[in-house]
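Input: one structure, supplied below.
Yeah, one chain of the complex is gone here, protein chain that is, but the others are all in their spots.
Let's turn to chain A:
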Amino acid sequence: MDEALVIAAHGSHLNAESSTPTYDHADTIRATGAFAEVRESFWKEEPSFREALRTVDADEVYLVPLFISEGYFTEQVIPREFRLEDWDPELWDSDGTSATNATLTAEDTDQTVHYCGPVGTHDSMSDVIVQRAESVTGDSNVGEGFGLAVVGHGTERNENSAKAIQYHADRIRERDRFDEVQSLFMDEDPEVDDVADYFESDDIVVVPLFIADGFHTQEDIPEDMGLTDDYRTGYDVPTTVEGHDIWYAGAVGTEPLMADVVLERAADAGADVSSAIEQVREETGGGTTAAGD
């Protein structure tokens, strides 16, 4: 039976580039031929969450949220808008970073939907953060002599937002690859504004855990960290701030290896995509080893 992949992302009424990473990762997966159909869908753009399922013919759909954390969007908005019957967040049995998947029926189309946890809390996301650090430094062995800051929103809007940041920071720290790993936040301590205070290393890679580049990653964070007084004038990579070289990576979600995390989510839910995973990891620099430690 044909199977489809539907990616659910936020999108934007104002920012044309918000959808770009979603399109890019969808295209990477399309090219593998792992699914009969791949379709992007958006909260703020079209096809909307309400109508995305009817744009695919397959009876069986893997639905992967391109969101960073578990919470309001993944537990309330997406299941409601996709009309997933009998959804209950308990089905994921998650502590905030351990969502799995649930098989449900869409009320309006009768399609079987394997509703997966968001990309942001999948273990393989740690690999993408490290890969982002490699991309921004141009060094595939980056680690020694470097600190790594993983940056998130903080808990103001969603308590699980900070959890996802901490989770990956802890996992990467355990690998002993970087001299220091620290999670930083935009709206709570430890704040990204004081990035230099939290590291001893001369070089610090800063990776914001956001899906798309936009206001926060392109304007707020660079200005808050002192990379520039005015984001419009740009900044160097690295920029020296208080004696540290700051390598600012921009949104992790733009890293091509993100396509792998989408596939991993579908694979965990039962999709037969192992060769696609291998192909995507090969193409996007993720190597051929399985995700995780």
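By our rule, a residue touches a chain if its C-beta (ideal position, glycine included) is under 8 Å from a C-beta of that chain, and two chains touch if they have at least 3 such contacts; residues count from 1.
Here, contacts and distances are computed from a predicted model.
Peer 1: Given the options "ABC transporter ATP-binding protein", "1,2-phenylacetyl-CoA epoxidase subunit A", "VRR-NUC domain-containing protein" or "Phenylacetate-CoA oxygenase subunit PaaC", say which is the protein name UniProt records for the missing chain.
Peer 2: "VRR-NUC domain-containing protein"
Peer 1: Where the complex has a chain not shown, which of A:E46, A:D110, A:E144 or A:D197 is the residue touching it?
Peer 2: A:E46
Peer 1: Which residue numbers on chain A touch the omitted chain?
Peer 2: Residues of chain A in touch with the missing chain: 12-16, 23, 27, 30, 43-48, 50-52, 54-55, 57, 72, 76-77, 80, 108.
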